[in-house]
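Here the complex is missing one protein chain, while the rest keep their positions.
Let's look at chain A:
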Amino acid sequence: MVTLVLAYAVVAVAVPWALGRHRRVMACAAAVLPAVTAGWALARAGDEVTATVGWAADLGLAVDLRLDALAVVMLVLVGGVGAVVLCYSGWYFERSERLVTGTLVAFAGAMTGLVLADNLLVLYVFWELTTVSSFILIGAPRPDLVESRRAATQALLTTTAFGLVMLVGFVLLGQAGGTYRISALLDDPPGGAVAEAGVVLVLLGAFAKSAQVPLHAWLPAAMVAPTPVSAYLHAAAMVKAGVYLVARLAPAFAETGVWRPMVVVAGLVSLAVGGLVALRQDDLKRLLAYGTVSQLGLLMVLLGHGTPTAALAGIALLLAHGLFKAPLFLAAGALEHQTGTRRAECLSGAGRRLPVLAVAGTAAVASMIGLPPFLGFVAKEAAFEAFAHGGLDAAVLAGVVAGSALTVAYGVRFLHGAFGGTADGTPRGEPWGLVGPVVVLAVAGFALGVRPGPVRSLVEPYAETLGVGEYELALWHGLGLPIGLSVLALAVGAGLYFMFGRSFPARPVRWPVPDAQRAYDVVVEAVYGVAHAVTKRLQIGSLPVYLAVIGVMVLLLPGTALVVGLVGGDGPSRSLGTLRAWDDPVQPVLAAVVGGCAVAALRARRRLSAALLLAGVGYGTGGLFVAHGGPDLALTLLVVETLSLIMLVLVLRRFPDRFPPRRRRAPGRAAAGVISLCLGGFVATFLVAAALSRNTGPVGPRYETPAAEEEANNVVNLILVELRALDTLGEITVLAVVAMGVSGLVLSRPGGWRPVRPPTPGEEAAREPRKRWLATPGRPPLGGSSVVLEAAARLLGPTILVFSLYLLVAGHGRPGGGFVGGLVAGMAYVLRYLPGGRRELATAVPVRPSVLLGGGLGLAVATGAAGWTSGGQFLQGDVLHATAPVLGEVKVPTSLFFDAGVYLLVLGLVLTILATLGASLENDEGSRS
């Protein structure tokens, strides 16, 4: 069974992809799987097949599938009608509709899963998959039409909204019953208020899916979809899901609470309203759609009633409805295909031109209105019999008879509208691809009516789960109440047709009628209105205000909690007295410098001053790191600060000298200041409270033992490249993404980016030779040319590069490592760029930065993957031993390669920044001047 459902997923993608060029072959190939499903279900009828796929066992989630009598009936319907409709679609569409065909197959798969699901949550998933398929199938063929988009959205919104309601119901039922297995719930149905509330919510979901009044408006609107979709989803299969769910749960819940009143009232109202509205339709498909609403109402009454005879009638009618409503839709589609319209008042003489279609359509209508010897008659007789025992059932019986009379009236109206008239009535060739499916389904409805044996064997096992019934499906039961009621319904229906149903277009209604479509529109408008009002108040478009709100929330929620905890005596275990003012006398000095610079940066009016003050903060913090005992940190921070300063200055070339004047008024500034001060206070208080509450020792010293084993003296570096290397891998990935982002932001602009290429040797020779320090000096990016800087760059550049390599290798035992090494290497190129400009940079950089970025990341990942080859885990370290001629035995930890990857990537990042924020902005300047 699992394979079957998965096969649908494969076929839905593979068939349109492989056979998309031949639309008819594609359609027929797609029809194979639904046909196989129906055949398989028939072959296994009588057995009970189950399958379970474990999923999240800890959460009690499993994909349970189960084939039983009810599932067999549904699968025969879904698969059989699906196969016929898919074949039809090959002749209906003018072009190859891969999306529609694939989605129809996917829908059939979802429907198969829905029917087989033996778990409420699995059922819900398939349920929503059918909704999504329906959305695609309504909207996708003509996405350019407003009407089509609206209809698709309406179907989606209505069914998913109530699908969510149903999910809540499922959860309530599952929690009340202690299991989500449907078979277990049916064996031992939960009682109590929770379960009853759950049942009501589930019923609401089923009503929306089966288009019960007043949730039916989406179904007539969905008639903008192509006819195969309407015939399959909106007549034969998807709308049956709600009825199916009711039938599935009826054996356990029909007697409880409000089930029976709800189901019977909703069903009878739908039966009557659908029939009445159908009698007023001119569009053939809309007429059939309202007819479907009406018939689904009848099905709801029969299958929800929970008595054996009603269930017998319900299942028979379920099959019969598929066999008469689908061909009627297909006939309407064939008419539209041949004549270009499906409006009854525009059609005339179609019956004479398409005689076979007309006969097949008439047979389908005969089954619908319950004429013997069609299957519809057999089912309707059973329905009358089910309620023919007096009491409250008499009222239901009256409703069913009235609904049947309406069915007769709109059925005849459909026939008259579609095939009536005499104009231009010469027979022409009928496309057998369009007419054949109609004939097949109509003949099936006839044959099963004449010999209802197969239907009986399909239907009875389900009805027996509700108790022993004495009624048997048969064509003739002798003269009795049911046959009398059938005749009555036919007579009243004929009368109704002659009084109200004959005129095309239908006469306008003289009194105001509540319109479900308008109700839906009002609800949607109201939701939009609420959304608008909320957006208007919350999303005012100002970034500072948003940040202020976030800050205030931090103060209000965790801030209040912190204060309440401290005041309420729930504070840290140690007192404030244990705090020292400082660890080292240099700390207050540096802190004063850092704090002073930060406050001055706050008040700076010039951009450059702010950048310089920021550098002051950074260098001061670096000093604090040294005092704290973090030489690696300090080293990295110093290099980063220098690079940041250069980067800022390079970017600030493109900005005015001064900041724009602050336009915020005094109250706003005061509020921002108060929020900021409170946040600072909150962070500091939190830090102190957290430190004083700490009652376990630091985890860091524990890393010293593995460090000693690996002979890696620099514990910080060991943590970075070995013990927590996965974190580092993630971080360098972020850096690579940052580099791409910077390139994208700076280089993608009108006119594009012209890469700066180094001059070729020929060009070089043509230039007048002169003594110089740099290779290809150009205009410096900042200020004038400086011989001192050029000389320093020439002399120090290679030295710095060598030093950076030393830092990389030394990181194993002393301060250093890939991060700082890469940054220092980047500094060497900064030094070349500052006096020499972009041409010099282009000459100096051996490869493109992107190669370094990708290569570094690749090297790091490859080192990680090498851990697998040596039988360990991803990123597991090892030590390689080698004997070199001069050096003797050399031990190389694999983490060195990882660190080299970090080194390359960081260098790539710095070079990217130089090439974009540096050279590219310069380029921009040059082109303007």
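One rule holds in what follows: a contact is a pair of C-beta atoms (placed from the backbone, for glycine too) under 8 Å apart; a residue touches a chain by one contact, two chains touch by 3 or more; residues count from 1.
Here, contacts and distances are computed from a predicted model.
Participant: Missing chain's UniProt protein name, "Succinate dehydrogenase cytochrome b556 subunit", "Spermidine/putrescine transport system permease protein", "Na(+)/H(+) antiporter subunit C" or "Magnesium chelatase subunit D"?
Facilitator: Choosing among "Succinate dehydrogenase cytochrome b556 subunit", "Spermidine/putrescine transport system permease protein", "Na(+)/H(+) antiporter subunit C" or "Magnesium chelatase subunit D", the correct UniProt name is "Na(+)/H(+) antiporter subunit C".
Participant: Check the options A:3, A:578 or A:869 and report the residue that touches the missing chain.
Facilitator: A:578
Participant: Looking beyond the chains shown, say which of A:91, A:462 or A:819 touches the absent one.
Facilitator: A:819
Participant: Would you mind spotting which of A:690, A:802, A:851 or A:865 touches the chain that isn't drawn?
Facilitator: Among A:690, A:802, A:851 or A:865, only A:690 touches the chain that is not shown.
Participant: Which of A:22, A:389, A:451 or A:628 touches the chain that is not shown?
Facilitator: Within the whole complex, the residue contacting the unshown chain is A:628.
Participant: Touch as defined at the start, partner being the missing chain; which of A:618, A:837 or A:877 qualifies?
Facilitator: A:618
Participant: Since one chain isn't shown, list which residues of chain A touch it in the complete complex.
Facilitator: Here the touching residues of chain A are 528, 532, 535-536, 539-544, 547-548, 551, 574, 578-584, 587-588, 591, 594-595, 598-599, 601-602, 607, 610-611, 614, 617-618, 621, 624-625, 627-633, 636-637, 640, 643-644, 647-648, 651-652, 654-655, 659-660, 662-663, 672-673, 675-677, 679-681, 683-684, 687-688, 690-692, 694, 698-701, 703-704, 707-708, 713-716, 719-720, 724, 727-728, 731, 734-735, 738-739, 741-742, 745-746, 749, 813-815, 817, 819, 823, 906, 909, 913, 916-917, 921.
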